[in-house]
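I have a structure here, written as structure tokens, and I will follow up with some questions on it.
Note that this complex is displayed minus one protein chain, with the remaining chains in position.
Labels run A and B following the written order; every chain starts at residue 1.
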Amino acid sequence: MTSTAHAPQTSPTRAFPHRVATRPGRGHRAKRALTGWLFVLPAAAVYTVFVLRPLLSTLWYSLYNWDGISVGSWVGLGNYRRVLTDPQLLSSIGHAFFLILFFTVLPVIGGLLVAALLQEIRIRGLGTLTRTLLFLPQIIPGAAAAVAWVWMFSTNGTVNQLLSAVGLGGLTRSWLGDFDWALPAVGVIGTWLGLGFCTILLMAGIGKIDISIYEAARLDGASFLSTFRYVTVPALRAEIGVCVTVTIIAALASFDIVFMSTQGGPGYATTVPGVLIYQLGFTESRVGLASALAVVLTGLILMVILPIQRFFREK
Amino acid sequence: MDSHHSTPARRARRFAALAGAAVLQTVVACAPPGSGNTATVPTDPVPVNIDLGTDPIELTLYDGAGLKKIDEALIAAFTERHPNVTITPRYDPDEVQAVNAPRVLASENPPDIARIIALPAAVANHQLTALDPWADAYGWNTLPPGQSAMYRVDANGIRGTGPQYTMASGFTVTGLYYNKELANRIGMVEPPTTVAEFEQALASAKTAGLIPIMAGNKSAQVTFLVQMMLNNALGPDAVNGWVFNAPGATLDTPAAVDAAAVVAGWAAKGYFPADTNGTDATAAAGRFAAGEALFYVSGNWDAATLQAKMGENVGFTLPPAPAGSPVLAMSDPVSNFAIPSGSDDKNAAAAFLDFLRSDAGRQVVVDAGFAPSGTGPVPATAPGSLGAQIQAAFDILVAADGQVQFVQNATNGMSGTWLPQVQMLVAGRTTPGEMMAAVQSAYEQDLLR
């Protein structure tokens, strides 16, 4: 579509040189490259200075014993050894994985059930109220969610009130101050965060499934459960993958909720790596150890997410 | 889209190799973190002069925002005495003042009077002026040894000995508040002075259906009780030595374990509120003020609130000691003021430090609700008030030289170890032996021993 009458004799600045026969000189390609780079530069610059450089610094700090004030002293892999052998630090990682049960498994199952049972009610038909309420937990800041649930779980709070109302008054306690129940209680907050989100996501996903498949299944005499297992779940593979990824990262890297509700207590019952990193790094001035834990946490998240992404994205 | 010479994969690999090398290079070649903070060259000693003259002098004071009230009162009183001196205060939020201090001290224009929390580090970085010349001139050798020890650190970073670097503006003091009405109910006429009497009162309260001791253990308040027992068992020198990082200091001894076991026993008998691990310090003070418990373990920082809410119904007593032993209580500086080595007018700053222990200064501090620095006549307080009781108790404490440092302050990270350990102790999730071993282990790791 080039008009030879108007095209200049020197090669035009085209975005894709190899599409059209041109006579690019070396300087020409350089100019194009420079343009491309200039567009990328601002974002790359901010990202490098405020994300990549601190990341490298975390690695660097993790090799020292440093209190943030004096000069650090070299300990090599000593901090990592401590992270992997200290029972308190290890248990924090264990707690993070335990939270996955509440942050991920319950919301996904709940969302799947709702989506499967209501498969033909599409998102649009759900109505503003439903969408709003289901999404609300994701909208408010995590710290605010924690404040809300601290009140719910307190000795005079709604949870105890409901338990007494249904005759289970013997179970009431100060949930977030109880060594055995504090972590599950924090987990419930995570379920609350993820359930609405997963429900909406999965309902949106199910809306894409062709109704005729269900019809055919029903005509073949398939039960709800087998339809669920062989039609619904596989078709929702991508959406389930998203739910799982987002909520697992929230569980493993959780900070806002745990920090504002229990600060890791009582004792070490609800310590999670995110909160420990903050405490070690800023309250206890154990910067090197905090950095090592941060590196381990990052590695764990990558090790968990990459296989999951691959599993849910293939085919 | 890429050039002809290499595939994206090969370029990515090359980049990864380069990046790895860069990281290694950075790691190996760079100086350890914190190297930027160090060593201002020590300046030449300033000739000591206790006469400030009449020329205008300008000083700056640096402290945490929570101490604004007391500092402003002190500044006002001091400048009344020395009208030619102007002191401009500067406050950082409390929780960051400790982290900001080294940078502030190392800056080109450091303040003249600065509150120091990490004393050994500041001295190691040559950021503070040794005050011994002024100590001689002003006669600070009359300070109680226990107080003087809080101001000293030696060349190895061990506190408690060495040159003097700081002076406290005032002191905190911990003890037991008690509800007088509830005390009458169980027949406790006088507050307990020995541990035996204390345990008896606790048992009576429990039988009478009261909460014997209120403690907000979400904020680790039971640590105070543990330390009270440690003070009694080990003595002030051992405990102070541990906090001051003396070589070989340890809390993992049978005597210490027994002391912790006493408190564990109280927890097992239900002397603390059932939800103590879920109650923070503010809530605990409120609940004690509302009359829920007989005793409340805390310090003079809660006096104003309790006085306002309980009026005449609240009393204060020092921690119980074994019969025949001297009284001991945790007490540390409200603001440990030092003179940065870069200060312009050290004589005037030293005069301010001396003012802190003067009669006028002591009165100002007591009026602000704290315990006074140094020795002297007991400052006036409203008769019969809670403040008066605390003041009288503090006076006894200083006379007996029984001021002990808080074990949570032994290292920068220590409070983060004591908190969960004491919570577990109270809930029966750890034994006293395991707790003291864990505490000692964290202590040694922090100090790289």
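By our rule, a contact is a pair of C-beta atoms (placed from the backbone, for glycine too) under 8 Å apart; a residue touches a chain by one contact, two chains touch by 3 or more.
Everything below uses one rule, namely that contacts and distances are computed from a predicted model.
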item: Record-based protein name (UniProt) of the chain missing from this complex, from "Nickel transport system substrate-binding protein", "Response regulator transcription factor", "histidine kinase" or "Carbohydrate ABC transporter permease"; value: "Carbohydrate ABC transporter permease"
item: Per the touch definition above, residue among A:75, A:182, A:231 or A:297 touching the missing chain; value: A:297
item: Among A:84, A:140 or A:171, the residue in touch with the chain that has been omitted; value: A:140
item: Touching residue (missing chain; options A:105, A:148, A:209 or A:235); value: A:148
item: Given A:55, A:105 or A:209, the one touching the chain that is not displayed; value: A:55
item: Residues belonging to subunit A that touch the chain removed from view; value: 2, 7, 12-17, 32-33, 35-40, 42-44, 46-47, 49-55, 57-58, 60-61, 68, 110, 113-114, 116-120, 123, 128-145, 147-149, 151-152, 156-162, 192, 195-197, 199-201, 204, 211, 214-215, 218, 224, 238-239, 242-243, 245-246, 249, 252-253, 255-256, 259-260, 273-274, 277-278, 281-282, 287, 290-291, 294-295, 297-298, 301-302, 305
item: Where the unshown chain meets subunit B, residue by residue; value: 1-3, 8, 11-12, 15, 33, 36, 92-93, 95-96, 103, 280, 282-283, 286
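We take it that only the chains that are shown with their structure count from here on.
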item: Residue numbers on subunit A that touch subunit B, as the complex places them; value: 29, 56, 59-61, 63-74, 82, 88, 154-155, 173-174, 176-179, 264-268, 271, 279-280, 282-287
item: Complex contacts: residues of subunit B adjacent to subunit A; value: 3, 23, 26-27, 30, 32-35, 37-38, 99, 102, 118, 121, 124-125, 217-218, 274-279, 412-413, 415-416, 419-421, 423-424, 427, 429-430, 445-446, 448
